[in-house]
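All protein chains but one are shown in place.
Here is chain A:
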Amino acid sequence: MSGFNYRAIWSIYRFELHRFRRTLLTGLLVPVITTSLYFVVFGGAIGSRMTQIDGIAYAAFIVPGLIMMSMFTESIFNASFGIYMPKFTGTIYELLSAPVSAAETIIAYVGAAATKSLIVGTIIFLTAHLFVDLPVAHPLAMIGFMLLIAISFCLFGFILGIWAQSFEQLQVIPMLIVMPMTFLGGAFYSIHMLAEPWRTITLFNPIVYLISGFRWTFFGRGDVGIELSLLFVAGMLVLCLAIIGWMFRTGYRIKK
C-alpha cells in the first residue's frame, strides 16, 4: 500500500468525535451557560453602567472576545487530550505501528479537535444573539478567522499533549499562560482604554492581535489593523507546524 492513508484519517477523526459525543451534554451545555453568565455579569450588570466602546454597545463588544476565549480553551483542551490520552493509556502503540504518516496523524487529531471547537464557537455566537443585537460586517472573514484560530490553537494543543507527561502539565499551560494572556489581551475591553505604559506592553501579547482581528470581522474595526492580525495568525500556524515537524522527526516524547 502506498499513497495517502485517508481511511486512517477518517477512522481517527470519527473515533475522536465519538469521544466528544460521549460527553455531548456537558460539552455543549457548558459554553452556553458560561456565555449566558458572562452576559449577565458583564453585559447586564457592568455593561449597563458603561458607555459604548468605539461606538459599539459593550454587550456586543465582548462577544468576539468571548467566542475567542472559549475557542482557545476548547481547542487546546480537546487537541491536547486527544493525543495525550493514547500516550497515557498506552493505546498509542497502535498508531505508531500503523501505516500512518505524521501529516495524516495531525490532520485527523487536529481536524477532530478543531471541529468541536468550531461547534462550540458557533453555539456561543448563536447564544449571544439571544442577548444582544449583533451585526457581522464580514461574515465570510468571520468564518475564515474562526477556522484559522481553531486550527492554530488545536495545533498548539497537539504540541502540548505530546509534551505533557502528566495531567498537571496538561493543565498548566492553558491555566497559567493562555488564560491570563486572553484576559489581558482585550477580550473584554479595548486596549485603547489602557493607560501607558500598559498599552504598549499589551502590544507584546500576541492574543491582542487575534482578538482584535476577530472583532474586526464583526465591527469592521479592531485595536490593531486586520493585516497585522492575519500576520499573527499565520505566524502562529507556521510556528506550531514547525514545532510539530521537529517533534515527529526526532520522535520527541512519542518514540523512544
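Keep this in mind: a residue touches a chain if its C-beta (ideal position, glycine included) is under 8 Å from a C-beta of that chain, and two chains touch if they have at least 3 such contacts; residues count from 1.
The rule is short, and it goes like this: contacts and distances are computed from a predicted model.
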Self-check item: Per UniProt record, name of the chain withheld from view ["Multidrug ABC transporter ATP-binding protein", "Carbon monoxide dehydrogenase", "Fe-S cluster scaffold complex subunit SufC" or "ATP synthase subunit a"]
Solution: "Multidrug ABC transporter ATP-binding protein"
Quiz item: Which of A:S11, A:S36 or A:N205 sits in contact with the chain that's absent?
Solution: A:S11
Self-check item: Full-complex contact with the absent chain, from A:L95, A:M181 or A:L194
Solution: A:L95
Quiz prompt | Interface with the unshown chain - residue positions in chain A | solution = 1-2, 5, 7-8, 10-12, 14-15, 18-19, 22, 89-91, 93-101, 251, 255-256
